[in-house]
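Every protein chain of the complex appears in place save one, which is left out.
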């Protein structure tokens, strides 16, 4: 067996404990530190994992030569400085989504990681969820044909964030899923929304995205809804599918439905024929996405492989959120994404 | 009993027979003529209603002094000239939706009808459907509080129109419903879409609307979808509701859900409290909307009352479609509605 | 083209008009007569089909040498005498379900038809419905393996019959479907029920059936229910399926689920392994069952083939209803079906 990868968890607030649990349970990982500026947060960690050392001193963690990788689950505003320091200290870095508070910060991290030959991965957990993986597999198999458009709804009652809009809170999930499926980032975004409950904090947003390939997409995100909806529809030239994450069993359904265009003969009118066939709901494995995500980070640190949700992916999502927020703040104006977000990865 | 209202049906194609049947069944109406330029269309009418005179000659219909009102169900491009001629001949006019092919034409008809003191009504049939009426009643009762936003989906596989986009085909339903509920027209529209199957005919569109009151709305319309969706969500400050027209029984559900904002004390942070209460699905009457619509037109012609879906309502919808189409054609640019659409009715 | 089959429709009440419409629309059929003892029922038929002769005189119909077949849609109590007279007059006979009021009457008709070489068919319309046909096809393909058990619910609010129990009204549908699928009739029935609204008319019944092959089944039938349910579950040794007739699209779903029994080794304990796989909803054609039923009767009269729902099938259903009613009337006692019901068809 190999030497275990030594990981430090920085941030033990709302999400950190989930990361800690998953890294702790990985057989080839050693959790070297749990670090948080709040002593009461560390107490909780110690109660649950008495054997794991804790500290409020980030420098001590970064200065520890036995730490291979740092997992960051702190508030967004601190992602950039902590990740920067960790990379400079020669550690691989995993950051919770969204990666940074703006595109510029994201660029810096991506470049620094590339310069130093370190892994940089972002916690776009849904990319590791079995139904999202299944849809990716279906798309890549060509079963859907060319993708025409995607619509997705992520609405539910609560919980309003106090510092960021619903776009920064909920849309990272859908954007990361879309970019993963489509293999490209949007080039332009238009967003309409409203601050219903709290001044200056939009809690409902309709984001329209255009992709270089011609695909269009719509993301509905809201903290206000009578019903919980987590439904995504993907329409392709051959087949169509629905991914409904609120379903217990049939999360993904593939519809053998389509329209065939028949070229007009001799100046005649074109004809369309509609086809509705079988509907198949493939068996989806019940594995915890967070566990797959943690395993993937560890595997990439070891093997040198590029993480699926690497710094570029994180950057693309941050640039998209920034564009969507700019559109929201400017009455729904169309905003182009910056060039970096569209740059193909090496 | 009063003298029956004498009505001429102009256009006996796809929709005309439904209008003919409903006007024929009204006890206080006399169908004087069925008029269509295609003799084979008239044959069908005669087979079904041997007692009703038919003609291909519109002038004969408009010149008949015994005709009180003209019901127009011809292709959109002919709505304007036929309605104009009918109004000039002193007839009340009912036109199928959308009222005209552009806002200018709509203005002319509205003004002419007002000048002549004639009724002008548009066939926004959903405004007469019992669940839509029920929602209007709920909103007017104040049960929902202030309306924050509305989302609606009208997607299904087929049928592509050959001359107009999905916006002109499907969105008139949702726009007319929204304007009826909210009592105002949108002031600006942003639309993203795509021509998936037929060149230059967008078959999927995401329309974002902003209203003078601050309400925002999103209309999804598509002829391409694996599933049929007819779902509208209305979120208010007190309660929220779902209107799902694909449900057989529980078409409208009112959720006693909401968020209460508590002002911060002494420079503290604000607090939000979430409330989820009972869900009620009110009994909805099973009446045919078209019958109610026809009765309403007849009633307005007789009494002089203004139709709920009068020429102004028709004009607002046409102006909105025109704006949405312009946005679609310009890469999702925000388009303001013309002043006429916002003008309050007398 | 062949000479058309000449059919007389006897009974033009609730159901007769549906039969008349379907036989009238068949290209190779001539409706010779509509017969009903009530002149007002005949008036309705004449208004709709002025060319079809009507009469209140059954003897005239049966004495007409040009009538090939008689279709009977009269009250149950008259099925036996009318069918008997028709067979004696040398006519093929189609009878609405249930075929007769008791097993003895059913036997007489079956025997007479066999003696005279005439076709006798019963209107178990669901046997001709596309989803029921699809399930039959799936079962016959062996995809489900051996059938273990079937449960079915047919409940809704209304309409109480005034002369027969819910068993005689609703259960014929499910019994005929089950016998068609399984290829066998039940050998014993136990029924529990209650007269909730009207004295001596049970309006809810739970029927338990045992089949010679070991299959067990449960039929819930009720005119009292808050929701409409038309759901049937078939559990087989290889796969399982759900047939839900209230669904618009996914009426049949096949689940690749099962349990595998592993024999214990060396006095050990047996092991069970559970398997859950893909779920498939096959495309179902949208054809009117009544049209297929009418076509089948005509085809059998012409070709001499035995109808799928022949007199034996009708007899089995009547015998089952009689047994179920006897159980109901005797506090849920187990009642064996008479030998005739189990007799294999030639």
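Order of writing sets the chain letters: A, B and C. Residues in each chain are counted from 1.
Here, a residue touches a chain if its C-beta (ideal position, glycine included) is under 8 Å from a C-beta of that chain, and two chains touch if they have at least 3 such contacts.
From a predicted model like this one, the values you see are computed outputs, not experimental measurements.
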{"item": "Contact partner of the left-out chain, one of C:5, C:113, C:242 or C:324", "value": "C:242"}
{"item": "Residue, one of C:198, C:249, C:287 or C:326, that touches the chain absent here", "value": "C:198"}
{"item": "Selected residue (touches chain absent from view) among B:250, B:288 or B:329", "value": "B:250"}
{"item": "Touching residues (missing chain, whole complex) on chain C", "value": "148-149, 151, 155, 157-160, 162, 188, 190, 192-194, 196-198, 204, 206, 208-210, 214-216, 218, 220, 222-227, 233, 235, 237, 240-242, 253, 255, 257, 259, 261, 269-270, 272, 274, 276, 331-334"}
{"item": "On chain B, residues whose C-beta touches the chain left out of the figure", "value": "249-250, 256, 276-283"}
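In this text, only the chains that are shown with their structure count from here on.
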{"item": "Gap in Å, rounded to a whole number, between the CA centres of chain C and chain B", "value": "45"}
{"item": "For chain A paired with chain C, centre-to-centre distance based on mean C-alpha positions, whole Å", "value": "55"}
{"item": "Two or more partner chains touched - positions in chain C", "value": "249"}
